[in-house]
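Up next, chain A:
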Amino acid sequence: MAYLRVGGLIALAIAGALTLSTAVPPPASAADNTIVFGAALAATGANAREGALTKEGYDFWQDYVNSHGGIKVAGKAYKVNIEYADDESKPQTAALLVEKLVNEDHVNFILGPYGSANTATAAAVAERLKVPMVEGNGAAASIFNQGYKYTFAVLAPGYKYLQGILEMAQMLKPQPKTVAISTANDTFSVEVGQGAAQYAAAHGMTVVYNNKYPADTTDVSAVVSGIKAANPDIILNGGHLDEALLLQRTLKEQDVNAKIFGYSVGPDTPDYRKTLGKDANWVFGGTQWSPTAKYKGAPGFIGDSKVYAAEFNKKYGHIPEYHNAESTAACLAFQYAIEKADSLDPQKVRDALHALDVVTFYGILKFDDRGLNVYKPMAVNQIQNGNLMTVWPRGVQNAQPAFPTPAWSARS
Partner candidate 1 sequence: MSEFLSIENVAMYFGGLHALDDVSFDVGRGAVLGLIGPNGSGKTTLMNVISGVYKPTYGSVRFNGKRIADVPTYAVCHLGIARTFQVVKPFANLTVRENVAVGAMYGRNGHNRGAHASFERAQELLEIVGLARVAGRWASDLTIPDRKRLEVAKALALDPEVLLLDEVMAGLHATEVDEALELLRTVNGRGVTLIVVEHLMKAIASISTTVVVLAEGKKIAEGAPAEVLASPTVIEAYLGTRYAERQRDVQP
Partner candidate 2 sequence: MSLGGITGNVTALRVTVGILVALAFVPLLHNSYYENLGRGILMYATLSLGWNIIGGYTGYVSFGNVVFFGLGTYTSAALWQHWHQQNIALAVVCAMAVGIALALVLGVPILRLRGHYFGIATLGIALATQEIVANVDWLGAGSGFTVRPLEAYSAYYYAMWIVCAASMLATFLIARSKLGYALVAIRENEEAAAVLGVDPTRYKVTAWAISAAMAGAAGAVFAGANAFIDAPTAFALDNNVFPIVMAILGGVGTVAGPLVGALILTAINETLWSHFPQIHTLFFGAVIVLVVMFLPRGLLWLLNLRGGWKGLRASVGAYRA
């Protein structure tokens, strides 16, 4: 019996030792002139798809910078390396991994995870460890009223997502008056819904339906029946890709017609059009960026959106959508801040980020004292017979908004 007990004890000791010594040999550090960025990003779990899009945006920037002489700091050219870790789409895992990236992998700076909840926990860690974090995929404004000094967001906050569509709707004849809003019950989507409701009320539109449904639900027929009974001119949904797909299918199935179908997330991702086929036509989508944007970016990176879209398409085989673009923009914020600070000291780079004011292909990057990008307008895309066209604001239009949306029965 004795040897069995000893065996058991050895097993315990190994387990204990293993736990405390999971140090991974630190990758290339700043010593051999490489700037290391850490990114806790979903590779598994519910956000796996959006996590992959974010990674494409980050990698595109990394490869571009490394093949164009890297970043100049104090006269020396530094290569760039992004260290990834899978946060399984779980907020507390994202927090754990940011701590690991900083303490174990000795990364210089942090690039944000995907999703508002994950960004919120990661921001708290960045604040505590005093390591600057720039993110492009956590839109919930609530993250930014915690007084955090080390977190910066290049994208517009959640509450703006659907406001562009309502702004556009005011310019269309005959002007749609009644709005139905459905939101998934999670941090980002709730904020999107609130933003839309506030904007509609402030601009003379009446909200005839405003209800939540459980996040990751498999069935929205109750919500759709409610919307049908309200018979609105505009149907808006605050939610992610899966909810957008489910809602659009159910709206068709219950033959619910409206002049405008608007989604916060969905229409831009290629999956949406591939899955729904012609049922995706006429749908409007709030978007942070579109290839038709006419900004002239500062030197050091691709300045023109069309060139960015073309290069991206060559590398990844699909036109970039806003998740890709906003991720690259997050990296650009670091690039220009590091060059401005001319140092890798986290405090100096943070201050440079705070004072940053630069134009990029994605738009102007200028942060208020809460860390939100002040100049980030939302654009509106529409799927017109299978193609994603930018229809609002007028400055970046490459097609007129197709309005009103015909009844399901009248579609070809």
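Note that in this section a residue touches a chain if its C-beta (ideal position, glycine included) is under 8 Å from a C-beta of that chain, and two chains touch if they have at least 3 such contacts; residues count from 1.
Keep in mind how these were chosen: all candidates are chains of the complex that A comes from, given by their letters.
The structure presented is a predicted model; accordingly, all values stated were derived computationally and were not measured.
**Q** Consider chain A on its own, then decide which of 1 or 2 touches it in this complex.
**A** It is 2 that touches chain A.
**Q** Quick one: in the complex, what on chain A touches candidate 2?
**A** The touching residues are 1, 3-5, 8-9, 11-16, 18-20, 22, 24, 43-44, 84-86, 88, 90-92, 95-96, 99-100, 102-104, 117, 120-121, 124-125, 128-129, 140, 142-143, 146, 183-187, 189-191, 212, 214-215.
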